[in-house]
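Left out: one protein chain. Kept in place: all the others.
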């Protein structure tokens, strides 16, 4: 499916929006975006930092596209191009133009349940079968989609979009311009128990979750409320689907947490940390600013800022790669050592 | 709990349904299905491709069951038996007989919210507090259970069953005869951002998800919409609980994806691929037809058709097993090499 695209823009005009440079005919009119392979006449296509320029240039020659977004330093291309240091930025601007965000506008839907003691801004939108409990506050321009839940005394910041089935539980706070995807849960109880007379006794979880501005949270993410304090997601952080964040975790600003990551209790991520897919962390550790943990890694202790680490236990990524490569030679190594042993026994007998 | 079973069938009649062969008294009347251990008089029990026939035959001798489904080539059994090449097929036929599927029939429930601009077939069923947004199409015989969500311009094929809490988001398409389990999300935004002036800028995700016919999708699965194209789930594919499928992924026909698998963006699974539990894949790779990736494996590059692979990075399963076995000998190997070293030093001194 290529979605319908009904607006038109010249390459020059798009270059102005994206603050880029045109090479070739800037007057070409663009009617949409598609891959080089799928593009029809009038459509714009896209060359990211391709490792293999040659193949792409060949592909472009047979493309019906009208123009291409390309890296600043790409070689000559057969189509008019918009050159940018970060071509993805041009793509964003083109997509924003061709697919202007359609914010759902339910006003206050008659099939929503909103407590009379909740405070919903007149410009906010609450969809069918959404529930807004007493004491909750929904700020200007926020959208609570159908079947979403905003608990008692929770607060949703302005222009934040809460998708269907999201649960923002009692007392939790979501900032401005956030997006929370379907069926995510914010504010479930932390997993805190203590063994007492042979039974696991629940430690009441009386903190909340605070999500700062410009955060995006994926579908089916779960973020537990703090035991006594706030679990915190810093401004600008982006979280993919099915990430689990335990109680008391503190996540910094502009972090990127890829799908199916699990972050254990009281762990701290400083700003601009990237956790790749299926990473886990133990509890009570600190991951330094700008660190990247490669996919499937397990953070077993504090990590210095700016690290690039992987494996379990965590190691510098280059070391982990060496070990993984060495592993394939281990069965032969065992044989070899046995041979050496025999040779040596033979020598000794000499 | 053994569920109530109120119908009766003869072993002969069941053999006819399952296209199998009766050994022993085909007139025995069957009133239900249970394990050999739990079965009461009149009940049918089940012998799959047991590795240990002897133990099972012993178990059958003390079972109160009236008959048994068994592999074609099983030895003589103490009970009348229905012989089948694939005994599970007989089990399916027996279960379908004893537990005829009860499709929920809500008609158009008065507590559902259905947009007046949605198109719901007269034979479809929409449960309490379900939401069907404008432009959505619900085909004949489809069931939208209570509290499920069908977004704008989404389409649900005939006889498809959408369980409570499922979100089929705007523009997504689900084929015929599909089953989507509770709280699954179809069409959440792909995880696409680009770093611009120190902040992660959202790349609009304007594609959709297309699910072909006869697909089953587990509880709390998340399938992201494509960035520009459709994320595709091929006909007949079965997906277990809590699987994450990223944007632009193309899954072929009759694949089997076990629980907690994560598939990264733009990855392609050809037909009949099996990913066992907790497998991960990197993005932009192709897994060849008929390949099986064993549990916890990480697909790090393209995989040839018909492979049986495991580990991280991915290797032939037999090699991975050898390596894992070798690993247990590594600590001793280190000692051994140290000894050899000393011996050799000794030799040199001689």
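Which chain is which? They are A and B, in the order written, and residues in each are numbered from 1.
Just so it is clear, a residue touches a chain if its C-beta (ideal position, glycine included) is under 8 Å from a C-beta of that chain, and two chains touch if they have at least 3 such contacts.
Note that this is a predicted model, so its numbers are computed, not measured.
Novice: Of A:63, A:183, A:274 or A:307, which sits in contact with the chain we cannot see?
Specialist: A:183
Novice: Out of B:181, B:202, B:225 or B:315, which is the one that touches the chain we can't see?
Specialist: B:181
Novice: Pick out which of B:20, B:236, B:252 or B:265 touches the chain that's been left out of the picture.
Specialist: Touching the chain that is not displayed is residue B:236.
Novice: Out of B:258, B:282 or B:299, which residue would touch the omitted chain in the full complex?
Specialist: Considering all chains, including the one not shown, the answer is B:258.
Novice: Quick one: which of A:104, A:171 or A:236 touches the chain that's been left out?
Specialist: A:171
Novice: So that we can see where the missing chain sits, which residues of subunit A does it touch?
Specialist: 113, 129, 131, 133, 147, 149, 151, 165, 167, 169, 171, 173, 183, 185, 188-189, 191, 193-196, 198-204, 206-208, 210, 220, 222, 224, 226, 228-230, 242, 244, 246, 260, 262, 264, 280, 282, 298, 312-313, 315, 319, 322-323, 326-327, 329-330, 333, 336-337, 340, 343-344, 347
Novice: List the residues of subunit B that touch the chain left out of this view.
Specialist: 1-3, 33-35, 38, 86, 88-89, 91-92, 95-96, 98-99, 101, 111, 127-129, 146-147, 163-165, 179, 181-183, 214, 216, 218-220, 236, 238, 240-242, 254, 256, 258-260, 277-278, 295-296, 324, 327-328, 330-331, 333-334, 337, 340-341, 344, 347-348
To be clear about the criterion, only the chains that are shown with their structure count from here on.
Novice: Indicate the whole-number Å distance between the mean C-alpha point of subunit A and the mean C-alpha point of subunit B.
Specialist: Taking the average C-alpha coordinate of subunit A and of subunit B, the gap between them is 26 Å.
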